[in-house]
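I am attaching a structure below and will ask some questions about it afterwards.
Excluded from the complex is one protein chain; the other protein chains are retained at their positions.
Moving on to chain A:
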Amino acid sequence: MDMNEIKEIFFQECEEQLAELESGLLKLNDGDRDPETVNAVFRAVHSIKGGAGAFGLDDLVSFAHVFETTLDCVRSNRLEPNQDVLKVMLKSADVLADLTNAARDGGSVDQARSRQLIKELEALASGELPQATAAEPTFKAAPTPVAAPPVNEEGFQPVAFSFEDFEADEPAVIEAPCYEIVFRPKSELYAKGNDATLLLRDLSRLGEMSIHCDMDGMPPLDRMNPEAAYFSWKISLKTDKGEEAIRSVFEFAEWDCDLDIALAGGCAVDASEELPMQPVPFDLSMLDEAPAGSAEEEEQFASRDRDAAVSAAGTASNVLQMAQSSTRAPAEAQRNTTAAASAAAQQAASAATPTIRVDLDRVDRLINLVGELVINQAMLSQSVIENDTNGTSSINMGLEELQQLTREIQDSVMAIRAQPVKPVFQRMSRIVREIADMTGKSVRLVTEGENTEVDKTVIDKLAEPLTHMIRNAVDHGLETPEKRLAAGKNAEGTVRLTAKHRSGRIVIELADDGAGINREKVRQKAIDNDLIAADANLSDEEVDNLIFHAGFSTADKISDISGRGVGMDVVKRSIQALGGRINISSKPGQGSIFTMSLPLTLAVLDGMVVTVANQTLVVPLTAIVETLQPEAAAIHSFGASQRLISIRNSFCPLVDVGRILNFRATQANPVEGVALLVESEGGGQRALMVDAIQGQRQVVIKSLEANYTHVPGIAAATILGDGRVALILDVDAIVAASRGQTLKPEMSLAAAG
């Protein structure tokens, strides 16, 4: 491991500490006054400062130092962490994150902003109340004393001096001055692990030395306390390093001994003084020998080492299991969490469980291999079934067990990649703060279920759409404080971000308590933009869903924050690219709720295996609402080649998958096939016509782009149990094509892992 690797570790750690810092500050903001929360926050900044110092990241150190000082005031109850104080601190946490990023990736930070915050933090530390308008640097504008990194006390060099060089011209003949040192240790010196012998050894390195040990204080053996200090030493030392150097030898011991250092007139080393100085031969080499333990003791050590080795082996085998349970335990605990006390307990629990860090590539490789294993296992099963006529052989039983094991391995491997959504949620709180500042709104972000786990790929791709949505919620959803007060609401708006598991998927909800969707305005806008006919009869839900249409923005003035037309349609697209769905429900005056439902992993998919024109296709199960057998009476022709199917008194366009994918030249007879009712982009339903349903199974997603090239209308491929390749349908692309648009290569791919 070299310094670069350690630096990499440092930045990783910074990220964790920054997350810790932010969540701690948010807890404080919610009124948590647990000292451990304050400590954790302090420690986070302290750690960053410590590491940054080691790498000479001065900007980071100086900012962290000021921040830390202010946090120390909170820690020692000299500063009440009220909302105003926390506002400054949360902003400081943001700047600290920026500085960390700048230190890692290069680039610069907003100097003015960090200088301003340094001032504010210093003002807080010195007991000034935070200014309501932070923009005005009204306090004593000291010329920004960017606090220097902690000065190392051992850093300064002792200045060598000599009293005798006034008569000498040649430096060579300068006589080093002589010091008389009386060193009388107290028993505390030994109790703290210092050792007089070692101090004398270090002293002897400064120059020529003679030692006299005064053993007069030594009581008779029967009255001797073996741990008391009875000896004292008188030392004559000839050194040109100065008194400071002598004192620094005793730096660790000076409280626990009596130490007199005097410059001797003559040199006592060779001069005979009034004291009967007897140089005691002092064998320092004996120090090099380790204190020899008894044989019995050695034996004890050896057996302990063996035990340790055995238990270490046991531990290693449990690591995976533990890592898994440790990530789950907090999620469990979260549900029952009501008070800060249990949160603290949970933190302690998670801190105690060991985890290992593994390169992501290795996990991905494992996942890939397990995917192959699943396929291989399915193929094996199939060929055994095909060749086994009586069907009762022990091979079949073994195969069943194998299948179960494979499934378990697969689940366990997926669990390795699963991570809590917490980091993404935490990023959102910063975004809320920034937008709230820009729009002058007062917003509170409440997050729930941050420990809900989902595949890392999903987490990574979640941040962007979520950011858009949060911006929208604050910018468009919430009203200004004045309007809120006028409507009888709390001036502070609330945005609630929730994650939970629902039937094998993760559901993320974003709710605001704003004005809700102004349906009249949306409708008008949609009519103006030719999205709907002026006399279209739309349900409330349909109107709400219009905001997901491309190029739709209802904000009167386009702000920097959300919307130049790239808004909810982009969000919807990216959620769908993740194999997810998004919905909105809104109540005028009470706010809107966006609900996203996403798959837990992008590596496998539950699909319906269907036959279309003798081809085997897989339709993602999440897209399918229901399946039905069309009756001739329910099919209605419409226009030249369009057909509709009536389902429970409503009409739904019928899409012939085989025709769209050019598997056949003419449309198939709907009555001979099966219709899959699917929900697609825009919330509309379509009935996809296929020839037959083969079954439903979990398939391992194989990217087509990686192995072949992109095929319009096809999201990915998979390998079935019989070894054949089956294509996974891109439902949205098929539906779009049925609207008369051609299948475009750049169509977004649902679930292309």
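Definition applied: contacts are C-beta pairs under 8 Å (C-beta built on N, C-alpha and C of every residue); 3 or more make two chains touch, one makes a residue touch a chain; residues count from 1.
One rule holds for everything that comes next: contacts and distances are computed from a predicted model.
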> Which of "Response regulator", "Cytochrome c oxidase subunit 3", "Membrane protein" or "Branched-chain amino acid ABC transporter permease" is the UniProt protein name of the chain not shown?
Replying inline: "Response regulator"
> If the hidden chain were put back, which of A:113, A:192, A:500 or A:739 would touch it?
Replying inline: A:192
>> In the whole complex, not just what's shown, which of A:40, A:445, A:506 or A:700 touches the removed chain?
In response: A:40
> At which residues does chain A meet the chain that is not included here?
Replying inline: 1-2, 5-6, 9-10, 12-13, 39-40, 42-43, 46-47, 49-51, 53-54, 56, 149-154, 190-195, 197-198, 202, 251-252, 255, 287-288, 290, 301, 304, 308, 348, 351
